[in-house]
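Report on the following structure.
Note that one protein chain of the assembly has been removed; the remaining protein chains are unaltered in position.
Labels A and B are assigned to the chains in the order they are written; within every chain, residues are numbered from 1.
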């Protein structure tokens, strides 16, 4: 109960902080009103141009809002994928974590994260800065954006960025499934979206040190996905494997309880990625920008297609049968791999990048299995490994002259930051004795022990006698990266 | 069979009515053609301005269409949420009701509802008016819209409005789940989308009596959600509780059969709400309008996040464990609460409104339980109670000067209308003996008794031995509002 109380206090603290009489004054419509003034000023001398700029502004902001909605839809995809690939006795826990990654993530990114990630020109340039809390109360600027192509309302800017932060957080959820306490997960989730991700995100997208070095990562193969993947790896290592996952040094499969949900999750993620990547163009109202945006969308289609086919083929060769989870893996791997470079590679390169990602992800799953690291949904192979691949591919296939050395250094910094800080956080929670549930609770399932409820009728849960009736698949099967 | 035959006759009647030789003539493309003329007229004297207006018109209509699609997607969310939160033996029935809420709703709103809700200037102004049936045949005007910012084709206007009507209808479905006859539900659904919702909808949005009083409800916290929630409450009261829900005055939980579907439903509803609220701005092509639209979208994100976290915390304190269904509840409560006022509150106010809604919804669930009213999915706490809260919050937090008294009066009128008319309708159906299934049929499940089929293999249904193996959660658990 103590984590809940902790949260309660943070929450009331925040509300108290904000609950000033300034509420009514500091006026949500302020921006809009100023905007109207700008427009009203113009017509006399240069009506046509100003009206064009206003239409461009409408197009840009509308499109970014739609892309943000697609990225937010990815939360449903992650929830379905992770739930489907784990045991039915841990489903409530997994769904709950995904809901909270979004809800806690939105609140903390609003209060601190957004200000850390986009500190403004006065604060940026290095490793850390904070320019949020305008007038001491809120992190979303209430200055209206200048009307014109490629400018965005701070509101939609926040919406798009917070969706990315929630994505980074939720990647970890799958890697630590089945044994972490719910309260500990909430603490992790708050740290990642409030501090860890925004700080390293600033290094590139907020005008920080990596931006100065020329590190290129269009939509976040490394900045979002590898950060999430390596944070998950830290969690998986500190927690240790689920009971029964490795017995006497032998790997034993723990298949998911519903591959229909898992496949649905991948389809939803694929669709949501059309917001993630095309939206990252951040400008849609000139012919050049819209051409770039739709190139991004097509590359975001070709890469997962190639990844899925290659992962299926490699799995087929390795395991003798075509394995659905490998194909799902491969599609996600292709999506992660193309994310950094989809704006600057040709269609054929997109196929190649996706194909390599599809091979890498299978290799990564086998590698974790050999190392006896239990990452139940393959979060590291998909997001960590293929995220780094995406960063490297930007130098190899890209046409904007990114340097392989800078890409490697940037990836190292970002992955090291995520892995290091999270390793410390998870270790502290472990020392405090609040990281992992007891063996009995794990056996009973987190749904019952942590939440006192089942996701399905008890009779159906009871029918899930995993251990005794396993199909005998290799341990790497039934594993998909989240 | 008699309700089916009744529907058949309504249907053929409608078709017969419309089946005039005028079909071919009254020309779907008429609007388009006239429109072309308008455009062709212009270029000579004021080409640039006219072209800008045309682009603005394209932006406005495109965005409203996209928002309408998002609202229609909410039907999938309601279906998943309600199905997941009820027994597996009633799943076909619930899914069927949701499909029919949309299908019957679209047809009846087309034939009468749209004309009732938007009667036009000649008819509006009071409590009732009807301006539809243009030229005696159809309800969607075939006059082309004037080209310009903020104007909409009657076609997309209808599409957006019909999606709202179907939403109001489907809210009730969850409240009456598990014991109402399918035919009776079809009668209810037709009444709500064809008459009850359009008439009260006109009071505000069609230029009626509440609009004249200054009642403010941006996207329908009260007009759509509270109307649906109080209609559902009437149904729950007239029907009485499901067998076994309250035994010897003691509340017994009847948990849902699949919380993964329930959580998926909430994620889909959250995403769909980005059409519901931002679309209600009804203008997207000026800088002021698009700024307002994206403010709406961000507030629609902050409120459910706060609602979800607060509902989790309150549930944790009350029930000793974090309860997923409370968090899902809270997210929906935050969405409902922000719907009326998302256009005129600051981001911080959105957090506060959502947080209060998250607390209210848990209180509402506990209250219904104490009153021994069986609302299987918590439709009233989420949509009824938090809908009214949204209306009140508009006066408390809003910056457009809405009066608390007017908001209270308007909410009273709308909820009274919905509860009163629906109480009468359900009572009439009860007196006619066609409202509730027999005790044997209820025990067997509505899927078998009403539809002669199961949603899942019989063996799986049989494994759902709810009563004997209940986890022992309090009755208010496993309940989420729809």
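In this text, contacts are C-beta pairs under 8 Å (C-beta built on N, C-alpha and C of every residue); 3 or more make two chains touch, one makes a residue touch a chain.
Just so it is clear, the structure is predicted and the values come from calculations on it, not from any experiment.
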item	value
Residue among B:401, B:433 or B:459 that touches the chain left out of view	B:459
Touching residue (missing chain; options A:222, A:351 or A:413)	A:351
Sole contact to the chain not displayed, among A:156, A:312, A:393 or A:415	A:312
Absent-chain interface as seen on subunit B, which is shown	1, 4, 7-8, 11, 15, 18-19, 23-24, 26-29, 31-33, 35-36, 38-39, 47-48, 51-52, 54-55, 57-59, 61-62, 65-66, 68-69, 72-73, 75-76, 79-80, 83-84, 91-92, 95-96, 98-100, 102-107, 110, 137-138, 140, 144-145, 147, 153, 155-156, 158-159, 162, 182, 258, 261, 448, 450-460, 462-463
Residues from subunit A at the interface with the omitted partner, ascending	48-49, 52, 55-56, 59, 63, 66, 70, 88, 255, 257-260, 263-264, 266-268, 270-271, 274, 278, 284-295, 297-299, 301-302, 304-306, 308-310, 312-313, 316-317, 319-325, 327-328, 331, 343-349, 351-352, 355, 397, 399, 460, 462-466, 469-473, 477-478
